[in-house]
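Quick one: structure below, then a few questions.
The complex appears here without one of its protein chains, the remainder shown in place.
Lettered A and B in written order, each chain numbered from 1.
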Amino acid sequence: MEILLSRIGEVVEGKLSGGYDKIICGAAPFDMATREDITFADSAKFLKKIDKTDAGAVIVPKNFTRSSKLTVMVENPRVAFAKVLALFHPSAKPAYLNSSAGISSNAYIGKNFLCGKDISIAPFAVIQNNVTIGDRVIIHPNAVIEDNVVIGNDVEIYPNATILERCKIGNRVIIHAGTVIGSDGFGFAPDGESYFKIPQTGIVQIDDDVEIGANNAIDRATFGKTRICRGVKTDNLVHIAHNVTVGEDSVIVAQVGISGSVTIGRHAILAGQAGIAGHITLGDNVTIGPQAGVAASVQSDQVMSGSPEMPHRLWLRVQRIICRLPELKKKLSEIEKKLDRIKEGMKLDL
Amino acid sequence: MEILLSRIGEVVEGKLSGGYDKIICGAAPFDMATREDITFADSAKFLKKIDKTDAGAVIVPKNFTRSSKLTVMVENPRVAFAKVLALFHPSAKPAYLNSSAGISSNAYIGKNFLCGKDISIAPFAVIQNNVTIGDRVIIHPNAVIEDNVVIGNDVEIYPNATILERCKIGNRVIIHAGTVIGSDGFGFAPDGESYFKIPQTGIVQIDDDVEIGANNAIDRATFGKTRICRGVKTDNLVHIAHNVTVGEDSVIVAQVGISGSVTIGRHAILAGQAGIAGHITLGDNVTIGPQAGVAASVQSDQVMSGSPEMPHRLWLRVQRIICRLPELKKKLSEIEKKLDRIKEGMKLDL
Partner (left out) sequence: MEILLSRIGEVVEGKLSGGYDKIICGAAPFDMATREDITFADSAKFLKKIDKTDAGAVIVPKNFTRSSKLTVMVENPRVAFAKVLALFHPSAKPAYLNSSAGISSNAYIGKNFLCGKDISIAPFAVIQNNVTIGDRVIIHPNAVIEDNVVIGNDVEIYPNATILERCKIGNRVIIHAGTVIGSDGFGFAPDGESYFKIPQTGIVQIDDDVEIGANNAIDRATFGKTRICRGVKTDNLVHIAHNVTVGEDSVIVAQVGISGSVTIGRHAILAGQAGIAGHITLGDNVTIGPQAGVAASVQSDQVMSGSPEMPHRLWLRVQRIICRLPELKKKLSEIEKKLDRIKEGMKLDL
């Protein structure tokens, strides 16, 4: 694919240093780009060596002019580069832009299906009864949408994903393969030695611009809703229990587990394999370290690590000591011996 | 839905304080219930403020009579409430009670299918050869049941779940979406630098009244069976390796991993993200804390936490010290300095 540099400038709303007629054939990282490619540089590290990339053009920050390269100056080079990448890789573009519209004759469509225009429903996808979906929705093969589900516009649901009854999906949502939305919350009432299942009557509501990774499991609420707010991104193999709320623009990294009735604020980051205990609250802008085990609520703007959690700065000091514990223990023994000898020397009865 | 309070009393085998003709329209938590709803109170906390709920009736413990509210006295209010909830939410009821019976013409049914009455097999479900299933079984869309599987009565298998060849499922079992039962155990014989696959010839047997969460993976045995005993409940994303036995009424919380040939007793509780090393035994009534790493066998009735595991009470003390390690290290340095000065003062050669 060939795209004029001036066209790229328009797409990213950037200012060119020249080369309006330069033909660009691809987008690539700084070290992999060839003369036909465009790349980006947004940190001192790369800006310093900008003249060493082979790239034919470089997307740079607004105020950067010190280069003999053709440059496109923008507010946010990384985002601009992602937009250019999408231009060159239609198959990697938000899928609604290249849907091969239509409902496969091999899909199963239940009763009372309400659907928008330009949708694509693949073979052996199942749409059960009373389902509503918006425009430009793509349902991949073998995905299952159960009764009374409502899905917005520009949504993509990958193969073998399952959206269970009554759940609600907003606009521009991506659900990756194998993920389950709306499984029963893990709720049982002890009944002697055994457990009696508590019916899970609520739903999962996923708001606009959310992306859910592969093989996640997000449980429906016992009452009301489990809610994934606008802009949330989850990685693979994430567990979100019943009645959890994840606030806007929060990021949940792979294999995180969030227990029941947890509330997470806006713009939080939960690193990989962290676990959050039930019924607690994490404030806005909270960051939780990898493998952390968070047992108590965390106030906004805190960075916590460790299991159980502690302030991240403290954790950094603690972890440096943990691997020196044998040494500390040895010192303690030496001190005890010295004390014994002092005691002896002083004839003190300590 | 409108149900007479007297009918509710019958269902939960409770004793009414009055209001036999009272019409109840729903079941809701203590703080969310309206005058048309029934709720429950089973702890001092809620019983104390029972007259403050808006609920039209309250399910209470047997011996509780101090209330101006209409009450239904029962042995176990929480279980009774769960039963009433199921009455009001047929869609959340054990699904065999509202199955739209029949085999979809879009399902695939292999040879020698033996099935009971009132079953429901959804579109694009696959039943391979020589499968036997009991009465009132519900197979959701795109679930796969491979050769020679045997399934009991009143079982529900959710979308995109997979039951692999020869596995056995008891009665009243629920398998949530995306779960895999009977994948190969992780067994390889080192053969020089490479590994030779050890055929996994056994099965998984799931006994009555078990509920398996979403996106679990339960491996078949190398020989014999991996066994999930009566009443076990697993949460989402749980891994159970080959030749494991999980005892009756045990509870396995989300993202727990159980290594090969582990035996777990009755009524155990494994909290979220715990890991159990291979070839060990956990006794009856064992409780394992969240994120614990259990490396050695645990006797019955023990509560263990930490990684590696230790008695939970010890772990509580240990974890309070871990975050004070920098302070302890500082103290140790101060003590060393004091000792040096004492040594000097005493002219001792320590």
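Keep this in mind: a residue touches a chain if its C-beta (ideal position, glycine included) is under 8 Å from a C-beta of that chain, and two chains touch if they have at least 3 such contacts.
If you're wondering where the values come from, they're calculated on a predicted model, not measured in any experiment.
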Of A:25, A:47, A:254 or A:280, which residue touches the hidden chain? A:254
Contacting the left-out chain: of B:14, B:257 or B:289, that is B:257
From the list B:43, B:112 or B:201, pick the residue that touches the absent chain. B:201
Which parts of subunit B face the unshown chain closely enough to count as touching? 108, 124, 126, 128, 142, 144, 146-147, 160-162, 164-166, 178-180, 183-184, 186, 188-191, 193-201, 215-217, 219, 223-224, 237, 239, 241, 255, 257, 259, 273, 275, 277, 291, 293, 306-308, 310, 314, 317-318, 321-322, 328, 331-332, 335, 338-339, 341-342, 345-346
Name every residue on subunit A in touch with the hidden partner chain. 28-29, 32, 76, 78-79, 81-83, 85-86, 88-89, 91-94, 104, 106, 122-124, 140-142, 158-160, 174, 176-178, 209, 211, 213-215, 231, 233, 235-237, 248-249, 251, 253-255, 266-267, 272-273, 290-291, 319, 322-323, 325-326, 328-329, 332, 335-336, 339, 342-343, 346, 348, 350
